[in-house]
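The other protein chains are all here in position, but one chain of the complex has been omitted.
And now, chain A:
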Amino acid sequence: MVLYRYDEVLYDSLIDIVTDHASFTSFSKMRGAKAQQSNNVRIRTFPAHVDEQSYVDSRWEMLKTAIVEIQNKNNSGLSFEELYRNAYTMVLHKYGEVLYNGLVDTVTYHLRNHVRPVVENSISDNFISELIKCWNDHTVAMVMIRDILMYMDRVYVQQRQCLDPVYNLGLRMFRDEIVNNQDINGHLKATMLGMIALERQKESIDWMSLKHACKMLIALGIDSRGYYESQFETHFLRESSEYYHNAGQKFLAENSASVFVRKVNECLTEEKERAERYLDPITGGKILQVLQKELIVAHMHTIVDLENSGLVFMLNNDRVDDMKLLYQLLHDVAGGSKVVIEAMSKYLRAKGERLVSAENNGPVNPVSYIQSLIDLKAQFDHFLHRAFNDDKEFKTRIQTDFEYFLNLNAKSPEFLSLYIDDRLKKGLKSMNEGDADGVLDKAMVLFRFLQDKDIFEKYYKQHLAKRLLYAKSNSDDAEKSMITKLKTECGAHFTSKLEGMFKDMEVSSNLMNCFKDQETEGDIDLSVRVLTKGHWPTTDVPLCPLPPSAEAAFQAFKNFYLTKHNGRKLSLSPNLGLADLKAVFYKPDASAPGGIREESKILTVTTYQMCVLMRFNNADQMTYAQLQKDTQIPDRDLKRALVSLAMAKASQRVLARTGEGREIEPADVFSVNDAFTSKLTRIRIQMVANRNTVNENEPERREIRRKVEDDRKHEIEAAIVRVMKARKRITHNELIAEVTRQLQSRFRPEPIGIKRRIESLMDRQYVKRDDDDTRVYHYVA
């Protein structure tokens, strides 16, 4: 077509000039014909009024021919300018309707009679490409037609809202005549879906055609995706849904979570590629959703819970990579992460619970108990990092779970203290500083999970006291480091007493140095440690009378101390402390003078044992009852002392005992065991019932509990008063919440307990209830 595109403005004005000439020319042609007919050359005036109808008809005929030519791809001989002009003229003279309707008829005729048969014939062979070819031809033609009839578009159509512009009209007609035709339509759908199904079976298809077909459908929607959706997308999604539903079942049948995950990932990739390659982008998103629904969401519970390959199996066998894939797959799906978290949490809790209730099967070694928990935490940290991508939700859940089962066992705080005790006593010897610190840090991690931190504090104090007094601690640095860690975690208040204990030790050693310098006399080598009562865990122990020499030495020190620190009170703790005794055993020996040989040993014993043994200087034999009366040592301690001296290992039996029972009876008689032998000269008598240092006796445990309860009552009351003083007026629920919050770093108070404390304070007139609203409390200054 000549002059396909032209500047419209210029053209319009050109038309105006040319039109008259054209009509004149054509008219004159006609006239010329007519004139030739009549063979009369008559000059007539230019008729003022033209026969419009025929003029219009002729214009239309010309256009119609042109349109047909265009549709038949014979447009090269056409003059764009002329056609445009014709259309323009028609519209200008108000014959737009003729033009429009004519257009409709022409195009319809062409589609119906030329295009459709072609497509129908190709149904058996090459259908899609034929259809696409026709479609392309049609669109190209319509573009040209639109260009010619542009004036009509802009003026005639514009004025009538219900009419489509030319191009859209073309689309609609194609749709109605071709694509909506029953046979063609059905075949089209079947072909498209069939091709996709084939491709899913890994056969190659002509995806280019499919792409064009999709584009065509979208275009046919004329500004909306509705047509495309109804013709193709809905069916595609539905079929895909069915396909993947079945596929999912098939994958499941493989009965392996890792295989399933892998296969699903493959499907996802495939569909994504397909969508990118030839489907509409929005469809791409939808198909992924379908996959997620059919493959992942439908089966995620099953997969995670699979017996021999699900999450539990993976956790048990450290299949980190499989877990990672599973996590990534489920992470993208709503609710997917949750399924994994729940399963992991269940597993962790079960494992944790098993560990903490291990003592139901017998006495538990605290060190291994804590160590196993530390190892469990390390294992899950490893999972968190390698498989779950340090996901915050997982991290929080692991922490919650640890808090849960650690606090199931009421002895956890005690055990943790014992574990640290053990480490500080011997365990860290082989490690360098960094490693040692690491071990303590791991212990601190568990500490954070403890609910009853105040119980831990009590036990830690006790254990620390023993470590310091018996010099059991391996590394001073490690001890100090531990204190610092606790301080960072809980604040200075927590560690002030512990630090006090350290200070006391230092002060004591300085004191001893001064004392030694001063006191040169005295036949006992005395070493004293002065403990500040408030810092150390003390039990009130009644004083037992010491042997005179010991007593004298103690008095000497006491005088020395009191001259230095006037106004203080010193009392001896007989339940602590050691003594070295020189023991002479008289062994029957034929070769010695008098048949008796003296053998000296040095025995290291506790204060109580010292008192007991010194008694045997005055008597050869004593019954238990007598010993008890003489030494005034409390029953339990005396029994323990005697058991260590008389009933322990053979290499320790300094005393002999008559009496067969396991328990010491008041009538049992004790005497010095002259037959005692040992390779060593210096023997340390171990305090028997080592289980005591590892597992507290029940009475002692109850004692600690009681003290802790008392302390807690005071702490709750202090907290209540603090809150009331600050707020002056507060509701019941707020008070409970506030008090719980203040105490949460120590322990978790029960609301009932807090309530009782409030009532006690009310009784003592620190707090009163509001007159009108029973829920409100007032501070009483």
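Rule of thumb we're sticking to: contacts are C-beta pairs under 8 Å (C-beta built on N, C-alpha and C of every residue); 3 or more make two chains touch, one makes a residue touch a chain; residues count from 1.
By our rule, contacts and distances are computed from a predicted model.
The subunit not displayed here is recorded in UniProt as "Defective in cullin neddylation protein", chosen from "cAMP-regulated phosphoprotein 19", "Actin-related protein 2/3 complex subunit 4", "Defective in cullin neddylation protein" or "V-type proton ATPase subunit a". The residue from A:K250, A:K503, A:R722 or A:R775 that touches the chain not shown here is A:R775. For the options A:H93, A:K558, A:H732 or A:H778, the residue in contact with the chain missing from this view is A:H732. Chain A residues in contact with the hidden partner, per the touch definition given at the top, are 731-733, 751-752, 755-756, 759, 762-763, 768-769, 774-775.
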